[in-house]
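Below: the structure, in structure tokens.
Certain chains of the assembly are absent from this excerpt, and the rest are unmoved.
Each chain gets a letter, A and B, in the order it is written, and its residues are counted from 1.
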């Protein structure tokens, strides 16, 4: 399988390269970066020396159509929506890691992303790539909208509670904590070491574009309307997302009953691990792996459920899940190239 | 004023020394550490070379009564409750940084701390040292129960919203994030660098002893019963606490109205800073200072209020507030010795 990656110079591009360089069925054919075209990948990322020594190429649709079997977009929001339609028309399968095709409502995209949306027919074509929830449709998709990092952790955490009728969706608060690599490799004041280190704070309070994505798929997969309060926080680490989800219990259940229900929902889904009772996930326990770990706590005292989920934002929250979706799309084993053990400590 | 510190070898003890070594009215008279008695403070903390070169002494009540005017307990919970009664009987003023005197209900202490409580008459004597909310009583106290680090940030954040009738107390979720220094200087697996670095996770889910402390003082200062869901998280930093508080709005108000109300409540309280609209606090902006920064967001879309508060857990969350209380207790200016500018970056 010949792979093309648009945005090979960003962190999720580099993470795709890391994963696909060792994928038994994939071959890195075209690494595309408009801004750094003509330079060697190793000039941007010296750690790829002897591993992936290709030259970064410019965007060239005809070349791409000739040379690749699947095209990843690891670009900031706003890029894929302009390029993907032409590839779809020619029948190329595309996996978009950006937010451009995650909302089916163009108006919502305009409001939350502050940018013009893709045309409605392309939005309608996109299949949401939350692998564990949507595998069947992913297999037959032509365009996959790979989920956002926070929505991946939030939805894998909250969906069983919703579809199982365990919580009352009238009040759901999701407290997200993320490492800084999610902000990409573009230098800006907010992701300087001296600003991030020994520091924790919230950002984009009330206006984060992952909010409507979470709400949309709570509705689609959970069949409930829910207004979600989602507050993302930046914590001083490179990788990792932890979501802590707060909601009132809809009925009297014990932690153990909730755990068993979650285990049932994710039975056979290799990349979701339900923690033992009394244990809760931590981001380092999924570091550099495609796992999503989930722990739950039903509090009898308060009548509330707390759900905690952890992923590596660059793997299950981006490039790992994209490879998982590629595997589904091409009929490979879902975990092909993704069986790395978490790096701990 | 001659100062005695029990537990001078721990982090909050060392922070008291840092603050009091430069306090214009205080003199460090007795530094007490049972475990490391007879060693020099600088053998434990070399950074005090040329600054505080005293020998650590053993606990000796008579000595203490002879030599000191005020006694700080910077000890783990379970120590002060056994020692403080004898000092109170002799009329010495005590400031306890541990949790031993923060709950007036012995049964609750037994349940949450899993330890026998102090006798009820001593629990009743203790004045809660949340300086901004209780200054009048603190001035006339003999025993001050210095607040916990999380309760300080949580209560300063949530109390105005409660007393102002802005939120519905039937659902309050407090997501706490803390640096690791709150765990003290005792080596344990959970606070090793290799375990904490590049890691974020929850701990003591549903069982953290600061929960009943928060609930008690929501009732006392806010005059509302509230069951609080409080989930503490460890983030990879040394200092700092951030509390993100989620609750339904009780009435239609704008962010700006909430801000103005908070500014009114904290008018003249030098150590609480209300952030400008659209800005939210971060822990580094209060680093090594006694400030508590607070930001609010009233979300019209969801009908909910989010309150975010930040402190340095070792300063406003422990030793700084203890010095602030000492200042109140002895009729000094509240900010004496506490005017340090946050260390940023």
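The rule is short, and it goes like this: a residue touches a chain if its C-beta (ideal position, glycine included) is under 8 Å from a C-beta of that chain, and two chains touch if they have at least 3 such contacts.
Being a predicted model, the structure only gives us computed values, none of them experimental.
Colleague: Please give the number of copies in the complete assembly; 2 of them are in place here.
Modeller: Full complex, one repeated sequence, 4 copies overall.
Basically, only the chains that are shown with their structure count from here on.
Colleague: Mind checking the centre-to-centre distance between chain A and chain B? Centres are C-alpha means, answer in whole Å.
Modeller: Comparing mean C-alpha positions, chain B is 38 Å from chain A.
Colleague: Residues of chain B touching chain A in their complex?
Modeller: For this pair, the touching residues of chain B are 171, 173, 175, 177, 179, 194-195, 197-203, 205-206, 227-229, 231, 233, 235-240, 242, 244, 246, 248, 280-285, 287, 295, 297, 299, 301-304, 306, 308, 310, 345.
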